[in-house]
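One structure, as structure tokens, below. Some questions next.
One protein chain omitted, others in place.
Entry: chain A
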Amino acid sequence: MSTATLTPAPAASGRSTAVRDSLTMLRRNIKHMQRYPAMTISIIVMPLLFLLLFVYVFGGAIGTGTLGPGTTRDDYINYLVPGIIVMTAASGAVATAVSVCTDKTEGIINRFRTMSISRGAMLSGHVLGSTIQVTAVLVLITGLAVAIGFRPDASVVEWLAAAGLLVFLALGLSWLCAGMGMNAKTVESASNGPLPLTLLPLMGSAVVDPDSMPSGLRWFAEYQPFTPINETVRGLLMGGEIGNNGWIALAWCAGLSLFGYWWALRAYNKTVKR
């Protein structure tokens, strides 16, 4: 004997439900970005400051040291900007950790978990939203770089390849940060967790050639994920040797995405308390 309840919607197939729920969550997160633009502004400001600082303050001095005597500030801009662009992708991901952790601590996650929603949808919504946000910031920073003298030498295919890699990087780092956000106890610690990620490119080939570093740091610079990514983006935009770096960069992005996804979802399925 079944009393008629209004419970809607015969269960759609798992995959289409997952996509639909993720898009619903994405719309929610885009509204968040509109209502709370401070976060977007903060992820624009940092790479912008680094760009201006390294071009105008350090540029003259570092340029000659890195690229050899006789190089100008303009030559250094062309070396620097691909590094700054990679930093932009990294610093944007921080926002994911904060927004995911906010959901977790404000209790709305428990509402989602007691509803019949595809399990990864809330997290996918955050990650996709953050990736879109970072992509927009990347376009802005690249445009500004061109305005102050960045002169890339890339075909359309190379531009697309570079853009694809950067979006993939943003996606991978967002998933990693979603994992950090889900596993952080407070929003404050969630916002501190990813900070090293935004500085890591500096300890690679983002602003100077690692050959100028002491041997220990040089070794680290060579094997850390941002160096091959940086070298690939630089190679694509400015021409020059990419070698294995392209594949290593893709592998890092895939690895970050998979690990972050697993780590975040595991916490989502376990989390209960405020």
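Keep this in mind: a contact is a pair of C-beta atoms (placed from the backbone, for glycine too) under 8 Å apart; a residue touches a chain by one contact, two chains touch by 3 or more; residues count from 1.
Just so it is clear, contacts and distances are computed from a predicted model.
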Open item on the list: Considering only the chain that is not displayed, what protein name does its UniProt record carry among "Cytochrome b", "Fe-S cluster assembly protein SufB", "ABC-type xenobiotic transporter" or "GntR family transcriptional regulator"?
Closed with: "ABC-type xenobiotic transporter"
Open item on the list: One chain is left out of this view; which of A:44, A:117 or A:137 touches it in the full complex?
Closed with: A:117
- [ ] Pick out the residues on chain A that sit against the missing chain.
- [x] 1, 3, 5-9, 11-12, 17, 20-21, 24, 27-28, 31-32, 35-36, 106-108, 110-117, 272, 274
